[in-house]
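Omission of a single protein chain aside, the complex is shown with its protein chains in their original locations.
Here the chain labels run A and B in written order, and each chain numbers its own residues starting at 1.
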Amino acid sequence: MVSGANQITEGGIDARRLGQEESGDSSPARLASLGEGDTVRVRLQRFDPTRDEAPYTESYEVPYSKLMRVLDVLNYIAEDLEEDLAYRWYCGVKKCGACAVRVNGREVLSCWEAAEPDMVIEPLRHAPVIRDTVVDRAPHEERIKRMSPWLERAEPYPGFPERLSHRDMGGVVHALNCLSCMCCTSACPVLDLGADTDFAGPAPLVQFAQQALDPRDAMDRGRIALDEGSVFDCVSCYRCEEACPVGIPVVSAIIEPLKAMAYRSMPARAGHVGAFLDVIEGRGRIDPSALVLKTQGWGVLLRSPGRTLRLLVRGKIDPLKTFFGDAAKGIAEVRRLFDGTRDWKP
Amino acid sequence: MKFAYYPGCSAQSTCKELNVSTRLVADRLGLELVELESAACTGSREVRAANRDLFLALNARIMAQAEELGLPLMTICNTCTLNFFDAKKMLADDPEACARVNEMLGETGLAYKGNVEVSHFLWVLLEEIGAERLRELVVRPLRGLKVGAFYGCHMVRPPAHFGFVESRNVRSIETLNEILGCDSVDYSGRVECCGFHTAAGNEKIAVKLTGRHVRSARDGGAQALVTPCPLCHTVLDTFQAEMERDLEARLDMPILHLPQLVGLALGLSPRDLGMDNHMVAVDLPVGAPVV
Partner (left out) sequence: MKTMAEEVVIVGGGGAGTYAALRLKELGYDPLVVCKGLIGKSGCSIFAGNLVLSGHMLGTTDAQSEATMEYFTKWWNNFLIDQDYLVKGGSWIEETFYPELDEAGLYFRRDDQGDIVASVGSVRNIAANQQGQSGMLLMDRRRKQFAEKNIRSLEETSVTALLTGSGGEVIGVVALHYPTGERYAITAKAVVLATGHSDRLSTRSTGTREQSADGIALAARAYAEMCNLEIQWWHASDFAYPKTWDRMHVYPNPLVGSTESARMYNADGELFFEQKTDAPVGLAPYATQFKRVGEQVAKGKARLDGGYTTSYAHIPPEVVKEYNYHAKAFEKVGLDVGSDHVESAVSWHCRQGGVHCDPHTMETSVAGLYVAGGIGGHSNGGIGVVSFDGNIVAETIAAKDVSAWAQPELPADQAEAEDGRLAGLLRPVPEGGVTPMRIKNKLRQLMWDKMGFEKTEPGMSEALEVVRSLRQQAEAGMGLKNTTPNFNYGWVDAIDAFNMIDVCELTILSALNRKESRGPFYRTDYPYTDNENWHARNILIPTPDGGVEFRVEPYATPYLEPEFERRDYFDVPW
């Protein structure tokens, strides 16, 4: 059972953040959770697929050192306790992206994130485990390669320095911050679905966006985002943004522009987007039945007639309104907004 | 207390019972809701991705309507809430886009200034009505009822708006549950995605993503899930049969809109709250109101 925090006091609560304080959900609280003389208790997932039947857990106690990071804890286990731990890191300072693990279910860069008093440390998800916390990066890298991660110019390179402003770079600058650490990919729920999706996952898409969103690039990136990225399988859950250790707005600055490019490049393959726009332009508001019919065709009603009937009975769909209902009030104004923005480009 | 009320599309089509129950509960609480009748869609996810300027214009228009009334704007949908938040931020950060949008709005005599307050009904309950007043108004404490919160995504993430390092630490619905007298069930889906936003094109993702969470709630003893978002409701309720087929297991999990749960505690009848309109029958062991 989750306790219903009884913390509402008179005057000015911020309901949006309820739960934050009691769970120490902030950087200062996390920094303050350990101090000199404390012990960090670690439960580490160990697994050698060439030798072990299944993953198992080992516990370690590590003395706290000043401003300790998760990597300092792992280093202590490997270097001072001389344990045979498999873990990966190169730079130690948030530059290589190789050290990501999950701590208490949350993806972190181990060299960047503060240690916590009690930590369950596990490997990233959605990547095969090589040993302990080390995962195989090859599938991730392969996916990036498939998306042609280099510039292709429409015009020959004009010579150094090329005319380009910081403004022109826009969202690319966000993508450039990406360390390819795969935290976001580990957090992405769509990748839980395995063979049911061919979604690239957020990490390769952010890498891809470094070129796709670059104003100097002329490749048909919209097509690649669909063919190699299945970008419309992203459900917009923002798990990736929450996980990203460098704070990249993965959804708003990367995935949505890629979806826009995909839609522009191949509108037929992004049928629901076009249908959505048409419905709103026509009626001002979205009627899900109209949307589904436009996207999937009439056949959808017949595919599961039982369900269609149930939806009708419960008032979930209303064919009369869908086909003969009036547009929302103010539709003329809404259409004017459509007209006024038709020239927008990603 | 008075709000400009934006019910959004779902509550006026697939989830009419959400609009109905919100109004009933607001009435009981003495909240005056002035509906923005000519407001259009906020663009869900699709418009944001397809045409940023159109997205900004649609949202600015609604927010400008609220500003014109001089009222804070109340939403009852996660995605609409986030859209307003995002549009507000983008318009503040990009004065040129804001000017373009205002030029279009100007033709119909509207102006977006950017000072509108946007709040979701859940937050309004906790912030404006407050725990104390709510407790006083509870006439049918939902004692013994085990409810799982299904927050969805767009009112707990991204962190840039809601401030959580880990969204799973959110407790607003559990706080409300406690006020209403019911128990909160912990399970895997509290702050997980329902998959609605791919459902029009490919409902498989939504069914797969969400089914396992409903099962987890069931395993955890939940008798109902409550959600602040009609889009989550649509997936959880109307696709539940598909989830059952996919999981080869019975779920039978009633899905309540947030105001329905509140309404029950305030003594309103399930029928009035529109619970008959759900795909999954709602038959909860709640007693009669005690006065």
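One rule holds in what follows: a residue touches a chain if its C-beta (ideal position, glycine included) is under 8 Å from a C-beta of that chain, and two chains touch if they have at least 3 such contacts.
Everything numeric here is computed off the predicted structure, so don't read it as measured data.
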Where the missing chain makes contact, among the chains that are shown: A
Full-complex contact with the absent chain, from A:Gly12, A:Pro28, A:Gly194 or A:Gly306: A:Pro28
On chain A, residues whose C-beta touches the chain left out of the figure: 27-28, 31, 48-51, 65-69, 71-72, 75, 78-80, 82-87, 89-98, 111-112, 114, 130-132, 134, 136-137, 144-145, 148-151, 157, 159-169, 172-173, 176-177, 179-180, 211, 214, 216-217, 246
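Basically, only the chains that are shown with their structure count from here on.
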Centre-of-Cα separation between chain B and chain A, whole angstrom: 22
Complex contacts: residues of chain B adjacent to chain A: 9-10, 12-14, 16, 37-41, 43-54, 57-58, 61, 86, 103-104, 107-108, 122-123, 125-127, 130-132, 149, 153-155, 157-160, 162-172, 174-179, 183-186, 190, 192-193, 195-198, 200-202, 204-206, 208-209, 234, 238, 241, 276-279
Contact set on chain A toward chain B in their complex: 1-8, 10, 12-20, 22-23, 25-27, 30, 105-106, 189-190, 192-193, 196-197, 232-239, 241-242, 247, 249, 251-252, 256-257, 259-260, 263, 271-273, 275-277, 280, 284-289, 291-292, 295-296, 307, 310-311, 314-318, 321, 328-331, 333-334, 336-338, 340-341, 344, 346
